[in-house]
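As you look at this complex, bear in mind that one protein chain is not there, while each of the others sits in place.
We call the chains A and B, going by the order they appear; numbering starts again at 1 in every chain.
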Amino acid sequence: MHMADALVSPAVGAAFWAASAGIIAHSSARLRKQLDDRKVPLMGVLGAFVFAAQMINFSIPATGSSGHLGGGLLLAILLGPSAAFLTIASILMVQALFFADGGLLALGCNIFNLGVFPAFIAHPFIYSKLIGREPSQSRMVFAAIIAAVVALQCGSLGVVLQTFVSGVSSLPFDTFVLLMQPIHLAIGVIEGVVTALIVSFVYRARPEVLHSVIKEKPVGELPVRSLLTAFLISAALIGGLFSWLASEQPDGLEWSIARITGSENLPQPGLKAHEALNAVQEKMAFLPDYTLPEGAGLDKNQRLGKTLSGIVGGALTLVICTLIGIVLRRRRQG
Amino acid sequence: MLAIDGSFLDFKQLDLLALRQTAVHRLDPRAKVLTTLCFIVCVVSFDKYQISALLPFLIYPVTLIAVGDLPPGYILRKMLFVLPFALLVGLFNPIFDRQVILQIGPLDIWGGWVSCLSILLRAILTASAAIILVAITGFPAICEALEKLKMPQAFAVQLLFLYRYIFVLTDEGVRTARARQLRTFGRRGLDLRHFSSLVGHLLLRTWERAERIHMAMLARGFSGEVHSTHKQSHFGKPELIFTVCWVALFILLRLYNAPQLLGSLFTGSMQ
Partner (left out) sequence: MSHHIVETRHLKHIYPDGTIALKDVSFRIEHGESVGIIGANGAGKSTLLLHLNGYLTATSGEIIIGDDPLTKQNLAVIRRTVGMVFQDPDDQLFMPTVFDDVAFGPINLGLSRAEIETRVSEALSRVEAGALRDKPPYHLSCGEKKRVAIATVLSMLPEILVLDEPTNGLDPYARRLLIALLKGFHHTRIVTSHDLDMIFELCERTIVLHEGEVMADGPTLEIFRDNALLDTCRLEKPLAMQGCPVCSPEHRPLPKKPPLVEPHSRKPHQHNH
């Protein structure tokens, strides 16, 4: 499942964009060094293939519902880690732009969740290790299922964490996890089976397709690991910093939050601190506590007045926007 | 199977829209990419309960649709398609967040509903921004803009190749799937064996196509690097005005809740 712009905060979006951009740069550099010019057309065309294949549905046995190919693991098997990562990233970018699938800010999160785990972890460390040199069909299926399940579990956990830390959704962490992980376990198994079936089909028809990749070294190299480590450390630091600030210095917290999220709603400073404080506490405490409602510091009449102006103003704004649109359009056509 | 036909045609439609020649279409793609990104960041930076302050942001997609001569119904349809996941998660908010934060007459409104609506608004705004960006810029131009903004060239090449062959491959996929559909007599969906066989064949043909493309590239002197023909795009005054004005507006709307101010003028209840 894709992360959406509507659920992401600027901080989370930016952080994962930084991580993904870094890995894209790293993979591009690695690809260059490999000097395999066949990969250039291959990556593009296989990406388009996955795109097309995703549009064809199959029915999932015993459930009656339909599913489609994800393709991350398949690409990793066919292309190797760096090339597969870039291909997955490119597919996600096209989906984000053309189908608004996910979002442009959340794209960094999606590239990370759906690219890193199949390409750099599931394929090199699980699938490759499990299938050995001359795999039988059942071995392939087994390896692919494990690899796909791991990749998808990590990916969906990523979505959960990113949504949770962003704080736009009120879903508590544990509920969200309980919803996402089992679903993606099932999806992972299906993905593994389908991937293995396709790979074994290819292997029987043209084994050299797969042999050209087995030679590439798995990406256990320093740069990617250190990137991930750096990211995790900084995430932990930021989290720790926040909880310290939250418990001791509300004003300092407001200042930091304002700096990071850019939300400086100046007209109501007192209110902001309350809300910000509780929002952070909710995140850090991992408990389904609720934020203090907006306007808790004001009395009932003030709250009503504020609400009313908000509604009236909102309605007016919508009318104005529509009018502007119509006027501009008339001017273009006229 | 109709799904594949539908989304494929949709894809082409968006691509065609990008070829129009309005004033916004002619702007340097960097201006449009940066403005859109700024828009999205501003929109998602609001706190979860904000609704009214989000509404004025609608002016951006509305203006671009009008000036860019884009079909509003089409954009709307594409957006509606995307709302599901965000909405799905958003609908959990009223379940978990039942603190009353608004009272309109006898009605007690939970925080959860407010934040859910906020999520919906965000989804509409961000989705429309992305689709409109493609409709007024075109995918190759966006790639070029990103390359000029320091995206690695290998990735830009990949994006352009992918884009180029999506049309070819989805065409092939449609034909294969349709041929198969005509032999199933109404039973929905492929079973796994048939699916993997169909897709496996498509994959092999794709692999062979890649080899032929590689042949063609070699035949024209390819030696590992695709050199891009950097178009003479120019970030000049119109682009600067476009970017600065919109970004300034976004920041203003972010800092001040315009509908609130407008509304309070009308209702007379100033804070």
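Here, a contact is a pair of C-beta atoms (placed from the backbone, for glycine too) under 8 Å apart; a residue touches a chain by one contact, two chains touch by 3 or more.
From a predicted model like this one, the values you see are computed outputs, not experimental measurements.
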Answer key for B:K150, B:R183 or B:R220 versus the chain not shown reads B:R220
Touch with the missing chain holds, among B:Y49, B:W110, B:F161 or B:W246, for B:F161
Where chain B meets the left-out chain, the residues are 15, 140, 160-161, 163-165, 167-168, 208-209, 211-223, 227-229
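Definition applied: only the chains that are shown with their structure count from here on.
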Averaging C-alpha coordinates per chain, one finds the centres of chain A and chain B separated by a number of Å equal to 16
Seen from chain A, its contact residues with chain B in the complex are 1-2, 4-10, 13, 24-25, 28-29, 31-32, 35, 37-38, 40-49, 51-53, 55-59, 61, 66, 69, 86-87, 89-91, 93-94, 96-101, 103-105, 163, 167-172, 175, 193-194, 197-198, 201-202, 205-206, 209, 261-268, 275-276, 279, 288, 290-295, 300, 302-314, 316-318, 320-322, 324-329, 332
